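Questions regarding the structure given below will be posed in turn.
Of the protein chains in this complex, all but one are displayed in their positions.
Right after this comes chain A.
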Amino acid sequence: MQSWLQNRWTSLCLLVIAIGALMLFLYGFFPLKYHSGTLAHMDDLPNFIDGVSIDGHEVYNSGENTVILMVIDGLRYDFATEEYMPYTGQLLKNKSACIYVSVAEPPTVTMPRIKSPERKKEKAQWRRTINFWRDIFAMMTGSVSTFADVALNFGAPAVRGDSVLRVAASRGRRSIMYGDDTWLRLFPGLWAEYDGTTSFYVTDYTEVDNNVTRHLDKVLTPDENKKPTFDFLVLHYLGLDHIGHLEGARSPMIKPKLLEMDGVVKKIFTAMQTWDRAGTLIVCGDHGMRDAGGHGGASPAELLVPLVLARTPDFVCPHSKGPGPTVAQVDVAPSVAWLLNAPIPGESVGRMLPALLPSDSRQHLYLLHVLAAHNARQGVPTNAEFYKQFQRAQTQFAHYLATGQKSAAKIAKDFYEESLEAMSRYLSEQTVDLDMFAIGIAVFLLYFIAVTLLCVTLYSLQPEHSRKTSTGHHHRSTAGSFLAFIIVLFICSTTLVISCFITETKSQFCSFNSAWILVFGLTACVITMVYFITKTAIENTRDLTILKDLNLIDYLLIFGTVFHSWSFFGTSFIEEEHMTWYFFWNTLMLFILLRTVVVVLMYLGKMFVGATEVQEKPELHKRMDINIGLLPKWVLLIALHRYLKTMNQTGDRWLFLPDTADWLNAPENAVFLQAHLVVGTLLTLIICLWNVRCMNNVMHMHTAFTVLATGCILCYRISTKALDSPFDYIQSWDPVNIVNLFWGLLIAQFVFEILTYVGIFRSCGVNSLKTQSNKKFVYNKPKAKTEDYFYDPLAEEPWNLEEVKLSLACSISHLMLNYLMLIVILLMRPHNVIMVPSVYITCMLTSKCVNHKLLDTRPGRDTEIVDTLSQVLVHLWIGQVFFFYQGNSNSLASVDLGAGYVGLREYSAWRVALRMGLHAYGGPAVAGAALFARLAAAPSWHRYLQALWQTTNVLALHRVYAVSLYCIVTIFFRHHLYVWTVFSPKLLYDFVATVFTTQALTSIAQIVGLTHFTSWLAKTLTYKSKL
């Protein structure tokens, strides 16, 4: 097990395993059912009941009906009473209408506060859409929506599956919509007539409703045959909700507003009475409101909404007085569909509103049968009791059809209702229920891995000599450790199996089918492996004195990183995560500022007090000079960050404030925008050229490649009209070709680098002069050691293999950094281009300033390990800060879809996703690359590997720690109403971040692997040539 612990890439493996665990978590957390998109047809109606034939179309026919669905936003249960709505109350009293208690799908609402520029409207619209999504989705499709529906649809939030509107349209019904335009966006192309109002300005509570009501007179007037001109009318009133948000549920304005709504109900109902056709009016709220006015909690006032059903002509409510029976929001869909004589939407799990069920028992039973059969088709287990009940009901129904016995009809009805209720509940729960067992296992795994990574990291942070001495005390035999592994594996799997059976879980994880048994076995293996690594690490970690070298800034870094994950227990800290990072980063900058001031003062003091002492130590003098230069640079850096912070408003609460990006994107400020673009690109070019020094000896070629690539980027900008240029013909070039050329250049540069390394060009004699002056890639024998390997020429390494390895690693790392910067610049929005050089400058300056030797006048103290630790953390922080500077947030709305299509002609899921990811994580990626490039500048190969090991460990530890803690947070808040808009998107972001971290570490591992490979190749070839 020792070798596992000491392996450089153990933490990478653990990270990969953690991704697996996270996937298990996501599997359990995001509801299991995904909407299949089945579309319903009239032909689906059963024509045989248990062998007895029946004319489905004829029995199903509900006659000519007109349905009006009136949604009043924020109508809570106690508003639909005689006190507030006298006419409605009257209707309820004389039994012309029924009232039901409907339980709302928890909505999540964050209201925009301030007028915002056009650019941000989309984001806000998206949020708004999500808010209505669940309610409208439930009412129109009859199924409970899942997060996957939203997440997979973002960008174009239209319902793709079946809905009442689609089946109605397919049956040739005319649907009309007046009200919130979210309906239009959710169901595009399904309306015969519409007038959408934006619900954007919450201060407006009269105009939004007048916009709806003004059409009523026209639309309610029947034609000459006394028939209404439409079949399905949706009215969505927003004013009540807006008043609630502004003034609360006890506001004096509520009453007149409800009276107004009551007037609308009266108007509709009177109009319906004049029609020569059956009319149905459904009045419902989509969610309630708190007394304070908002909504978003789980209190009854917010969740219980009334559903009033009024019909003409001659309709008597079958229910007794008082609060009606409870229905679900999904029940609206099948009811409306049936009334419109359309099939039940494909994924509906609802039932019929009880008062609608016809008195004719044949039709009644047929309807119940259709619903039950429809539900039974949607993956109900056939061995469940309610399914058997359904079959029994079917037999009774067939019996009734054959014989006409009333008692059989009664029994069939009872059986149908029982089974329908159970099936509906089962299906809804299956959509919403979490697989708690899988989640539990996943979190346990994540925690265990986090602990292991902590142990491994601490182990790797020990000074080298103490690590060496601690090894090899008692060497276990391979067979012994194998036996131990088997035993622990057995114990683990037994425990897992037992816990499966004790909890009696329905989880797939414990189902032991072919696929899941693999997962099960892997879990047990991982637990065993992780256990052994932890055990060995704890046994071997003895000397942590190195941690005493930590200074105040290190403590700040560690504390901040650790605390940050805990802050997520507050929702607003997730929405405003950038604030946490900005605050930490500001604190860090303040600390470093104080430190640089101290350095300056120390130097000045030395100058005045002990001038001779300074003169005696010219080396000290020199170092002081460098350090004093840091202060003005640092102040400038703070100013730069202050500026970048204003670039993009992000998060939720201040998203709508105008920011610099808005100003820059205004047409009149195009010059400044272009200046930002050009300055950003040119600065990156300069940085890239500066980095070229770390590559191989053929400097000029690399410079040419880089300049050409930057030229491509500029041409791309010109051709996409983001940049004006004196050369008009560039504008007509094809951006896709330019981007392809850019990729080609990058690949060519990499190939060239490798070829130079191999030495192809040496024979051409192109760089013969260069190679002699700069022998980075030349194997040679150090002369001093020539006598040593006289004894054992094969064991010793006479060649400077390690130096060459190091320079190759260094070169490729810098090449990677350059590539990342160039690619990110290509993908960024014009105003954000300036971020990329800023990340680099910040990284360089900060890593100078957090150096532990800055304040240390005595040379010789070994602070390498602590330095590595603080460097990694600082780069992590910089990455995070820039992630938010760039305008990202923890909401899916801030993902820039435009970046996904740079240089692409058609949609290709992987390429788009990669571009989008790289764009979003551009800041962290560049910061990470800068970190690894910095590591590669180590003085020796051995120390490079050491630092790499520690860095990998710390990065993996941070990632797994953050993820595992966040998983706990989401479990904790799984019933919280923000689970959709706040918690789940953040979970996705964390998942993506983990994947990217793994990817980054893998590419570093590849670099190291490449160096080893080439070195091995060179060795074998050399030996061969010798032989």
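Note that in this section a contact is a pair of C-beta atoms (placed from the backbone, for glycine too) under 8 Å apart; a residue touches a chain by one contact, two chains touch by 3 or more; residues count from 1.
One rule holds for everything that comes next: contacts and distances are computed from a predicted model.
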| query | Going by UniProt, what is the name of the one chain that was not included in the view, given "Phosphatidylinositol-glycan biosynthesis class F protein", "NEDD8-activating enzyme E1 catalytic subunit", "Ras-related protein Rab-5" or "ORM1-like protein 3"? | reply | "Phosphatidylinositol-glycan biosynthesis class F protein"
| note | Full-complex touch with the removed chain, picking from A:582, A:672 or A:973, is A:582
| note | Given A:404, A:480 or A:605, the residue that touches the chain left out of view is A:605
| task | Touching the absent chain in the whole complex: find that residue among A:363, A:466 or A:572. | result | A:572
| Which one touches the absent chain: A:39, A:497, A:638 or A:722? | A:638
| chain A residues touching the omitted chain (full complex) | 552, 572, 575-576, 579, 582-583, 586-587, 589-590, 594, 597-598, 601-602, 605, 635, 638-639, 642, 645-646, 651-653
